[in-house]
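Some chains have been omitted; the remaining ones sit where they do in the full complex.
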Amino acid sequence: MADRHRPSAAAEANPVRLHDKQNERDYRELRIDKVGVRGLRFPIQVRDKAHAVQNTVATIGLYVDLPKEFKGTHMSRFIEVLNAHGAMVHVENIPDILHAMQRKLHAATAHLEMEFPYFIEKHAPVSGLMGVMDYTARFEAAACGDEIDFVLGVVVAVTTLCPCSKAISRHGAHNQRGHVTVRLRSRETVWIEDVVAMVERSASCELYSLLKRQDEKAVTERAYENPVFVEDLVRNVALELNANPVVTWYQVEAENFESIHNHNAYACIAKH
Amino acid sequence: MADRHRPSAAAEANPVRLHDKQNERDYRELRIDKVGVRGLRFPIQVRDKAHAVQNTVATIGLYVDLPKEFKGTHMSRFIEVLNAHGAMVHVENIPDILHAMQRKLHAATAHLEMEFPYFIEKHAPVSGLMGVMDYTARFEAAACGDEIDFVLGVVVAVTTLCPCSKAISRHGAHNQRGHVTVRLRSRETVWIEDVVAMVERSASCELYSLLKRQDEKAVTERAYENPVFVEDLVRNVALELNANPVVTWYQVEAENFESIHNHNAYACIAKH
Amino acid sequence: MADRHRPSAAAEANPVRLHDKQNERDYRELRIDKVGVRGLRFPIQVRDKAHAVQNTVATIGLYVDLPKEFKGTHMSRFIEVLNAHGAMVHVENIPDILHAMQRKLHAATAHLEMEFPYFIEKHAPVSGLMGVMDYTARFEAAACGDEIDFVLGVVVAVTTLCPCSKAISRHGAHNQRGHVTVRLRSRETVWIEDVVAMVERSASCELYSLLKRQDEKAVTERAYENPVFVEDLVRNVALELNANPVVTWYQVEAENFESIHNHNAYACIAKH
């Protein structure tokens, strides 16, 4: 065991000469579609529609392709690219991050995925009291050569009240929290806030963090007067997206955490 | 590097002489409360009230104490004890598993934790159609010398309908799925099924996997006629547990996934 | 709306006459791609290569398409189809479940997703002691008219040891648990066990639930002698899949929970 502990003088003296295993020639003749890092928590600033900048924490994935000739990619360079572009992330500088990854990693394609909580201040419907509602936003961006593909994702929690339950019951109707996930491509920037608003007006009622008694009355009644199935929810959102000329592609999913079952109702509609 | 790859003939020939690092003397003078394995998925059979035996999959933790003199425990022995007691786990053989851990690991105390999905067949309230409802059960067992401590835990998903929302609104009332977690100690075996029944009659309505239209009408109306706050839910369950002479200790928690908020309502009551 | 609150004597007497809200005509002109239930926990039996039948617990999703004319699907029918086909699920009866969904829900397409823990008995490499290793399996099946599409997914946890770390360090090399996820389409049934074996021989070492000291020595040395990057791992598996004439499509992902970082290394390769 002693041998193993004795440092090699040469290696110690010149750390830059450490063997670059990743750069070795690979003979399996297999190109790798995506290789990189994921599950990285990173504090970021995002531009929002109201306040210019919002602080939050993202979970990030960064990937490139790897040509068949190379044994491995250089994982530390992904972190260096991220660090170099600072904490401010917005739709406008994502192409820079992607192109920097392509350059630093000698790659044809580069991918960035990030998911983060996003907050919007809201006034309760009757009392007008202000509260902060949380949403989940996702960016899925890719560069292939010069071309950038960008998918905006937003997860919005809403109230859904069952039209069938209302129609057949003497009183009341089962309702529950549901999650709507919108993913879209667009010709121009679409704000997270605008996707949120679109989803919230498509549901039985929107959620609030702060509701006083008069507000609770209002949201209960609004939900009862606007019953929607998961099917209605995805169709309502799809109708709005179809009517929006800047949106070129979308996928809308809704999942209701049914209050009468221990499983969920789900619907999905996509623009093909 | 060649050296490192050449097997030592002596070590190879006599694997039983491999150094027992864990058995070394420790000088930090610190007894360890619990040491062992966790996050182990394992297929088990559990005895149920109706069918005698139910197949399911548990996530298991096994621990012992470690006296201050020893550097480490022997992790493989936990798995050997588990394997030796076969796939059939029930309240009656848990003491055997704990005592086997004490013996094999020379420990004063032993702990077993297991959590598993548990299924109960249920008939829909009007159509009578049969469906299977899933619950989560937990065993937390410990042996200290000869004495056994056993805590049964059951998580039951239910419907809760808000009394305030009903009282103040012209029509409807917000309702949602909620989770009730009961943990209890008892003088005699308490069946998971009996805890489930206790919780289900304390809620606005119980859940079903299969509901036809006439059933949906029935559960909607039943929930509307039995509004409960999280506070009511934990008190209703606590009242039943107080009335049960075999129950010596309990903790009841309720968490409602509010349909009007993106956060949850929570209440907890314990017998002290 | 007052009417709805007054119980209709007729409706009460004849529950089969309850209004079928879902069957109403929809005018939004939007076909829904997938609608149904998800997150349903269900006890199943799966046929395995060794023992004929294995008991486990699945999390299930069931969906159909919905033509643009209809307001909603009938959620309870998904559960009825599942109940009707009993607890025994295997590759051979999945087409029956899908076709039953198409029939009962008047749908052109039907989808079934299920994920479940899957167990394989393994002998430790030197001591030969038997332990049970857990894997995660997934079925993603769809029927479009008469045609069936079936994707088998398997998640295998393995040891990976970093070739770069080994090459540049005087002694040792960082290693960690990694997850390999294989998804494949095939002309004939491919056993979960065969996918597991393929992945395990592509990694630095396979995992075991039970290892005695001589086994631990063996797996430590085997991993050190077989360093693999995530890139190597996905390429090794892809090579095997390319060589298998029954496999018509695959996607291989590897994610290493790096022991030197708090983020993960990831690679993905697909047959296009």
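Note that the chains are named A, B and C in the order they appear, and that numbering of residues resets to 1 at the start of each chain.
Here is the rule we go by: contacts are C-beta pairs under 8 Å (C-beta built on N, C-alpha and C of every residue); 3 or more make two chains touch, one makes a residue touch a chain.
Just so we're clear, the structure is a prediction, and the values are computed from it rather than from any experiment.
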Item checked: With 3 copies placed, total copies in this complex -> 4
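Quick note on the criterion: only the chains that are shown with their structure count from here on.
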Next item on the list: Determine the chain that sits nearest the middle of the structure, using the mean of its CA atoms as its centre.
Entry: C
Next item on the list: Would you mind pulling out the distance in Å between where the CA atoms of chain B average out and where those of chain C do?
Entry: 25
Notebook entry, point to check: So how far apart, in whole Å, are chain A and chain B when each is placed at the average of its C-alpha atoms?
Noted result: 33
Checklist line | chain A: positions in contact with at least two other chains | finding: 4, 164, 166, 168-171, 261-263
Next item on the list: Note which residues of chain A are touching chain B in the complex, please.
Entry: 3-4, 133-134, 157, 159, 161-162, 164-166, 168-177, 205, 207-209, 211, 213, 216-217, 219-221, 223-224, 257-263
Checklist line | chain C residues touching chain B - in the complex, by the definition given at the top | finding: 1, 5, 15-16, 18, 20, 40-43, 54-57, 76, 79-80, 83, 117, 119, 126, 129-132, 134, 171, 209-214, 217, 225
Margin query: So in the complex, the part of chain C that touches chain A is made up of which residues?
Written below: 4-7, 11, 18-19, 21-22, 26, 28, 30-41, 61, 63, 66, 71-73, 75, 163-164, 167-168, 170-171, 229-232, 234-236, 238-239, 255, 261-270
